[in-house]
Each structure stands twice: as C-alpha cells, then as structure tokens.
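Below is a slice of the complex: some chains, not all, each in place.
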Amino acid sequence: MTSSADEPAAAPSLLAPVVAGTPVERLTDDQAFLDAMVATEAALAQACAETGIIDREAAAAVVTACRELKPSAHDLALRATAGGNPVIPLVADLRERVAADHPDAARAVHHGATSQDVVDTALMLLASRALEQTATDLREAAGQAARLADTHRATPACARTLGQQAMPTMFGLRAAGWLTGITEAIDRVESVASALPVQLGGPVGTTAAYGDRGPDVVAALAARLGLVAPVGSWHTRRTPVVDVGHAAVVSTGAAAKIAADVVVLSQSEVGEVAEASGGGSSSMAHKANPAQSVLITSAARQVPALVAVLGASMAAEQERATGAWHAEWEPLRQALRLCGAAAHRGADLLSGLRVDTVAMRRNVDHLVDTAGLDAQAVPQAQAAATPWIDRALAAYEQTRGSRT
Amino acid sequence: MTSSADEPAAAPSLLAPVVAGTPVERLTDDQAFLDAMVATEAALAQACAETGIIDREAAAAVVTACRELKPSAHDLALRATAGGNPVIPLVADLRERVAADHPDAARAVHHGATSQDVVDTALMLLASRALEQTATDLREAAGQAARLADTHRATPACARTLGQQAMPTMFGLRAAGWLTGITEAIDRVESVASALPVQLGGPVGTTAAYGDRGPDVVAALAARLGLVAPVGSWHTRRTPVVDVGHAAVVSTGAAAKIAADVVVLSQSEVGEVAEASGGGSSSMAHKANPAQSVLITSAARQVPALVAVLGASMAAEQERATGAWHAEWEPLRQALRLCGAAAHRGADLLSGLRVDTVAMRRNVDHLVDTAGLDAQAVPQAQAAATPWIDRALAAYEQTRGSRT
Amino acid sequence: MTSSADEPAAAPSLLAPVVAGTPVERLTDDQAFLDAMVATEAALAQACAETGIIDREAAAAVVTACRELKPSAHDLALRATAGGNPVIPLVADLRERVAADHPDAARAVHHGATSQDVVDTALMLLASRALEQTATDLREAAGQAARLADTHRATPACARTLGQQAMPTMFGLRAAGWLTGITEAIDRVESVASALPVQLGGPVGTTAAYGDRGPDVVAALAARLGLVAPVGSWHTRRTPVVDVGHAAVVSTGAAAKIAADVVVLSQSEVGEVAEASGGGSSSMAHKANPAQSVLITSAARQVPALVAVLGASMAAEQERATGAWHAEWEPLRQALRLCGAAAHRGADLLSGLRVDTVAMRRNVDHLVDTAGLDAQAVPQAQAAATPWIDRALAAYEQTRGSRT
C-alpha cells in the first residue's frame, strides 16, 4: 500500500503554487488515491470474511496481495482509459497476483463489488484525510484570529465600505469577523468529515452477491475504513459529494475573506498590515507583495466553479451515470487540494501578520477629520464593538470545546 | 406591506416555465422582496423601541408609515441605480411620509441601520418562505417516493449502468434511492431554514448607534421577524448565503435525479414509466413528452452555476464589498425559485407517475436472456434489495418524526 | 405585435440595479420576447408564401392575426408549463384567431415549424437587438477611453501590482489598455451579432414539410428577420448560443476591468479618480461611492457563470434535448441584460470620470521617493509608454473605420 519504488509521487503543480508544499498536496495526489483504492480492496476482503461471505484464508490472500502489489499510477492511468476507470486494471492485477499463489482465492478479490464502489470509497478516504488536515489548519487559524480579536479589541481602525473610508471600527472587530467565518468553516468541515460514507452497492446497488447480508458487509467495510455506513448505495445519489464540495467552498471562502482584507490593508497607500514575509518580485526589489493572500484568493476563485460541476452531477441517471460521475473525480480532488491549501496558508498568514496600529490610528484620525465626525465617534465605536467581539470569542470557545 | 393597487406583481417569466405557476414564484418576486424590506424597516423600529433606543411613539409612526406606504417596485428599481441599492430611495420615501405627520419621528426611520441590513434581512425573509415551501413540497415528494418504494419492493426491473441493461433490481429499490435523496434534501433545507440570520450591523458592522446594546436590538429584531440572531454582522462574512445555496443545490439535485431516471424510463424504446399527463408537442400529436422531468432538469442545470456566484462572493473585502455583495441578489433569488419549482414539480411528478410493471418485467426478462443470467438472478436481487428498501423507509420515518 | 393594453411590461428588477433603466432592459423583457415570437410566426407565414409552400391569402391571414393578437405574457407563461414552452399555447391562440375568419388558413399558422424554431429564433432576435445596443454603448465607451488615453499620455501615475505601488506609468497608458479591451469587445460583439442564425428545422430538423425546398424557406425567413441562414438546423448544435455567451463575457469583462481600476483609484487613500456623481449612502453622508463601478462589477461576477450553463448545454442529445435546451433560456437572457447594462454604465462611467492629476503626481512622487527610483524614471516611463498608446489608438481607429 505504499508507493512503488521506481516512481515518485506526482510532482507538485507548477501551475498551482497555492498548493505546492502544503500538507494536503500529498494527501490528495495520484499515489494517495492509488493507495486508497488498494486499501479499499483489502478492507473489502476482510469485511466479506468477517461476515462469512468469503472464507478467511481467501481474504488473507487478498490482503497479502494488496500489501505486496506495487501498482504504478502511470501504468494504471493508461490502462484505465479502455474501461473508463482505473479499478478494472487494478482488479485484474490483484486477481493475477492472488491466483499465482492461491488459485481458489482469486474470486475473493473485489467480491461483490463494482468499480464505482472502489473509486467512490477511495475518494471518500481522500476527502476524509484532506478535510481532517483542513480542520487542523482552520483550528490553528481560528486561534490566531482569536488572538488578534482579543489583542486589538481597542485598536481603532477605519472601516471601509465600497472602498471608501466609512466610520471608525476596532481592528479587533474585523478579526472577530474572521474568527466567526473560520468557526463556521470548522463546523461545516468537521460535520461533513464525520459523515463520509463508504460506497458498496455491487454492480447495480443491490449488493446481490451478499444475499440479504448487504447491510452487514457494508457496515463491516465502513468500520474498517473509518467511514460511515450509508442508508443505501449512493452510486447515483450524490449528496455526499456535494456536501464535501460545500465544506470546501465555506472553508476556502473563510480564508479568502481574510486574504481580501489583507490585500486592501497592505496596499501601499493604506499600509495597516503586512504579511510576515512579503513575496518578492522578479523585477522590483522595493515591493513586499501580499503573496500568501494572493495565492489564497486564487484558490477561492476556483473552488466554487469546481463545486458547481459536482452539483450538476447530481442529475445522475439510472444506476450509473453516463459521464456525470466521471466528471466529479478531478474537480473533487482539486476542490479538496485548494481548500486545504487555503486553510493552511490562512493559518500562516494570520500567525505572521504584522499589524501597524499607528498607521491604523493615523488613517482613522484622517477619517474623523475628513468626515467631520464627532470626537466621541471612536470611543463609541469601541463601546459598541466590545460585546460583538466577546460574542465571537464565545462562539469560538464553544467550537473548541466540541473537539474533545 | 401589501402590493400597491395600481401595479401587478412581476409576471411569471416566459423564459422559465419551470417556475411559472409554482408557489415559490410569488414568494420570491419583486413585490415579495419589497414587502420584506418594508417589513424589516417596521420591525427595526419596533425592536429599537422595545430596547429603549427610540421612543414608542416614534416607532408607532414608522410602523404606520410602513403600513400605508405603497411603494412601486418599478419606481424604486429605477431610483435604486444611483446609489446601487433600493433601500436608499425606500428610506427617503418612508422618512418623508413619517415627517409629514410626525416631524420628530423621521429620525426613527432606519435607525442605526445601513442599506445592507435591510436588503440582507429581506433576502433572508424570502429565503425563509421559499425554503419552507420547498420543504413542504419535498415532504410531499418523499411521501410519494416512499409509497413507490414500498409498493414496488418486489417489482423486478432492469438496472442500467452507462446506458446498458446491467442486472436485475427492484423498481422499489430505485424509488428508495429517490426517497433517500429527498430525505437528505429535507434535512439540508430545514436545517438551513431554521438558522437564517437577521442582518443588523449599522454602517460598518459595529451597531454604533445602539451604544453597547447592539446585541439586544439584533435579538429583538430577529425575534420579531422569525429569524436567528447571528454571532455578529455578516456584511462581509457570507456563510449564511452559501448555506442557502447549498440547500438549493441538494434539493434541486434530488429532484433532478428522479427526473433523469424518468426521462430514460419513459423513452419510447424503454416505456417503463410515463408522466401523468405527458406534455404535448406543437407539431407531433403522437408524442407524450416527459415535460415535468425536462423542466426539473432545466432547473438543475442552472442552480449549481448560480450558487457558484454566491460562493465566489465570500471573498468580500472590508466592511462592504465592491461588487461581490450586489452580485449575490439575483442569483440567490433565482436559485430559490428554481429549487422551489423543482421540488414542487418533483412532488407532482411522483404523485402522478404511471408505472408499467409489465414493461419492466419484459425488459428484465430480456436482460436475463441476453446476458445469460442464472434463473435465480431476479429472486436474489429481490432478497438483496429488501433490507435496503427497509433502511430507506426507516430513515425517512425518522425525518417525518423530526418535524413535529 | 405591441404590448397588450392591460398589462405593463415586466418591471425592472429590484434585485438587479445594474440593469434597471438601461436600454437593454426593455429589449430583453418578457414583452420583447413575446413580440419576437409573434414576429417570427408572421415572418414564417410570409416566407412560406414567398417560396410557394402556402398560398398568399393564408399567409396574409396569419400576418393579420399576428398583428391583432395581443397575447398576455402572464397567461402564456402559465399555459407554457404543461408542454414545457410558450409556443404551444401561442400557436393555439393564433390558429383559433385565424380560423375565426379564415377557416382554411388555420393550417398555415406555424406551418412546418416546431416550438423550438420559434423560441430559438425569437431569442436570436433578442440577442441581435441587445448586442447591437451593447455595441453602440461600447463604441461610446471606446471614444471616451480614447479621449482619456490621448489626453493623459503624459500624465504620470503609479502603476500598481498586487496592490503595491510598483513603478511609474502614464495614466493614458492605463486608459489605452481599457481602450484595447473595449475594442476587442466591439470586435467580438459585432462579429457575433452579424452571424446570428434563424432557426427553422421543423419537428426534427429535416424541414420535411417543405419537401426539398427547406433551404429556400429558411433563407426567406432569415432575410425577413434580418438574421442569417444557418448551414442546418441547430436544435441540438448550440454553437450560436455559446458564441453569444462568449461575446457577453468579453464585453462585460472589458467594462469590469475599468470598474476594477476605478474602485482602486477612487479609494479614500488613493483618491486619483472619482465617478461623476458618487453614489450616496443610506447612513454616511460624507461618502462618494463608486456606485457605477460596483454595479458593473456585480454584472461581471454573474455573466461567466451564466455562460457556463450555456456551454454545458452543448451536450444536447438527439433532435431535442431533455432539459439542456430549456436551461439556456433564462441564463441567455440574463447574460444579454447584464452585458448590455455593463456596457451602458461603462460608457457613462468613462464619460463622467473625474481625473485628479495632482493626486496622481503626488502618489507617483511618493513612489519615486520610497522606492529610491532614478530621477529619470518618470520621463523614461513616458517615452516608453508613448508608442503603446499610439498603437492602441491606431487599433481603435481601425475598428471605427470598420463600422461604415
């Protein structure tokens, strides 16, 4: 179940710097998907044995073959095109390997399953790991946002609407808004991650090969893989997939809101915050670009469109769709990568954010002058903002508690 | 708060027959939005009075003005373009009307609020009504799907994968899949509908005009409007909007899955089901088109793209976005209309669906012959399908119970 | 072919202030679509008469009925839902009216056509008018951009990359970029507008009712309506629709680029430009919001998603798609409205744009200081920018010439 020796995992994409080097990159690459498919085949054999569908020796032979087989992602991808999915050649290889030592056990490979069972389950395993990592990064980001909200609860700053300096606020209130967005994202991500279902319906969703024991085999497989047993096969009932998509949208969006603010606040003319290490420029040495924010923004511009592909695939006809299902794979993977990368960079961004309270004060004083505001405007804003900051911190504390 | 006498509500769209004539059409039209904005202004005055922010006489004057004002949607729309939203002219009209009789009370109009508070709250009111109607229709559809699942638990039928007859199934199992999809949609729609927040942050989200009483005023407003009090202003934290979008995607998708199956099953060459009253043709009298299914499908092709616009708007900068917010309005309305229409037509479709069990049997017999299947294949499929149908019915019963 | 007396045209949308009051609004409303369908039926009768398919008296009776019929958009929309499109009830009404006076001529109504012929042709007529109006507004905008490019060819300004002051440029070069974007949009819009095809294939695209005269009837219909005769029926070959969508994307995008710049340049802290009449605020009198730019931006965030729905509908099966076609109607209309509105507001925005060259100079001086640039940086930028400005103006002049 590990990578084959003579082939590196897929390289990080030159065209997706937001993803390169983040933890979610390896969790969602071709090798990870391949490993997840092999793990599914092994667990299926064990689940079948556990429920008495196949015998234990055959299952052991399958598990051994899964452990020893070092399939090449490259090779499988090429062979996947004939039948339209990579499970067909993978199962052929597994059967051949099992048959070499245990001819009788070859039938135990992929027993009662269909290709979609393995692809969907493997994708849920990827989603599970990617969303867990995302939740970890979001919790780190939330901690940082809470710190900023609390530290700057009395730091006056300009609120801006439609690009215009509008009225005084506290920088801590803006950070409290970030915190609430992240808190909501954690809620969506964790609740989806805890409900990811295994897929096992057999060729047409009846689990006919298991007699009337289908639900038992499915439950056993789910338990082994740390996934949930669904109400029924979801080959063409794609709610689980769009739920993952929604979590990705909310999570990426929460990070993108912060990035959007940092882009404005770090403009040369505003100068109220700066990223820890502004990105360099290939041609202008004096610049300190908000590179992390820009990369997060680039992710957030892609995820909703990718998730729209998932939504459109809900209209999946009969027991296996003629294209809608295949269209989900890469967009789902990309959405998971981008959302995980945005969360990871969001945590980094917040932890290193340099806050210039003097510049904030200067800008807010300028606003008070220009707009002819009452001298009490700033203290009033502070008084008004305080209970809202406290509410955001309290809601966050509740989320923290829910983890344990 | 009712429609003005001399102006009909917006006509149903000639270009959206899926929506025309469904309950959600009126719940989301311009007049409904206008009424919701006026209702928000009235409730705001009452909430301010209730919390001691303004006096009760002034609030009463505002409420009276709201009741008597018959704003024209057409006129407001035209005047909305200067400032970018319809609240500015609406508030001007309200203030003028209040001032006519109670000059001192004019300041009580829109007290402490900003345009976005009123637009967002009004949109949540629309979402609340549209999603409630959608849930009602989904529950009706679920009842019909449950009936089909139970009635046809032993009705053999061809399962089809990638357009090919594949293996025997029971028609009741397919209906059970529909049921589970609808059950999931009910869950998503009702959970979102019960958490729709009021918006009230004032110009920049501080509720500065209410001193440190902001959370109290917000809570009072929420209580009056039947919405939820948020953790804080969500002017540029758009989780509530994308949550509505997700519910719309899941709900429309659940209906579209059914429609996709009906389209295949009602093909001339398949002939296993027919819509209650097949749509006519302007040129071919012999046809009985699956018109409801086609319209539902047309909705499902639009909703994910509209919701992607909402997702992209999460990257909303500072305290009021420069375009992202305005971009949400029409897509949110359209998503609500299409999702409600799909649910309504889905219930109709299922309640009138004509099932030809003889044709199903003929097709499955043909499959058994062609594929050289074992004579036991059909009984085995029935035995295997039964526990899955029972699971789907049980999950549905749980949802039914949760309503009360 | 005019609106019925007792029903106003669809009100401008309260939820789309970018559209309200712009010329394209009426060109694309329900009444305009209804008129276009009726005009198509009349022209079809004439084309059939002209080619000897039906006799001239019958055609005259149809034309008279088309002129006298005042169908209600509301009523047709409601009756459209049974068959899935509004042509079925419209044709029934027309036939009834013709039959009242000329029983023999009733068959001449809608002769040889199918519903989709009329809906698609009517949509192309709407597209034609909307795109022509868009082109007119784009040409106005181009003139304004050319003026700014020429006037400010030696107006030093800060170029900004990733939100940071980067290097000196000329404001005229930025305007030249706007000009080129608009010039490209004009090219795309006009080339698409001049190639919009009529649709006439009959029930299944064979034009069987016209014997071997199909291409002649189609040519005659196209000539009467000012559209192009296609290579063949495009009932399920939707290139014309996605071509319109692309023109809408490019045109809206060109306006949105300008709006994006104006939003940044009119920020309080930058202050280099201002809209002619900044939008007011319902709560902050001192603000001058870039309201036009914000509305244009809101359009540009919707159009690509709407056009994606059109693109997905290209996969239209057999001779009439089961949902893909119906899904196009409203997104196509919305894309046309938003693109036309963005062009119109873009022209307004540029014509009234207030340019503060002193502020530009102050900011660029600050950049030169901060970045430690050479004193020659500004003159060098001017020398370098000049030939590029000239190229943009020359390309625009070429486009102007091509109009006549």
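Should a chain be cited, it is by its letter among A, B and C, assigned in written order, with residues numbered from 1 in that chain.
Following the convention adopted for this analysis, a residue touches a chain if its C-beta (ideal position, glycine included) is under 8 Å from a C-beta of that chain, and two chains touch if they have at least 3 such contacts.
None of the values given here were measured: they were computed from a predicted structure.
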| item | value |
| --- | --- |
| Subunit count for the whole complex, all chains sharing one sequence, 3 displayed | 4 |
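Everything that follows uses one rule, which is that only the chains that are shown with their structure count from here on.
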| item | value |
| --- | --- |
| Cα-centroid distance, chain A relative to chain B, in whole angstrom | 27 |
| Where chain A and chain C are represented by their mean Cα positions, the distance between them in whole Å | 38 |
| Interface hub residues of chain B, defined as touching at least two other chains | 84, 114, 203, 259, 263, 297, 300-301, 305, 308-309, 312, 322 |
| Contact set on chain A toward chain C in their complex | 158, 160-167, 263-264, 266-270, 279, 281, 284, 286-291, 294, 305, 308, 312, 363, 367, 370-372 |
| Chain A residues within the chain B interface of the complex | 84, 114, 159-163, 166-170, 173-174, 176-177, 180-181, 183-185, 203-208, 210-212, 214-215, 231-233, 236-239, 242-243, 246, 249-250, 252-254, 256-257, 259-261, 263-264, 297, 300-301, 303-305, 307-312, 314-322, 377, 380-381, 383-388, 391-392, 395 |
| Chain C contact footprint on chain B (complex, rising order) | 7-8, 10-18, 20-21, 30, 33-34, 73-74, 76-78, 80-88, 91, 110, 113-115, 202-203, 259, 263, 277, 279-284, 289-291, 293-302, 305-306, 308-309, 312-313, 322-327, 329-331, 333-334 |
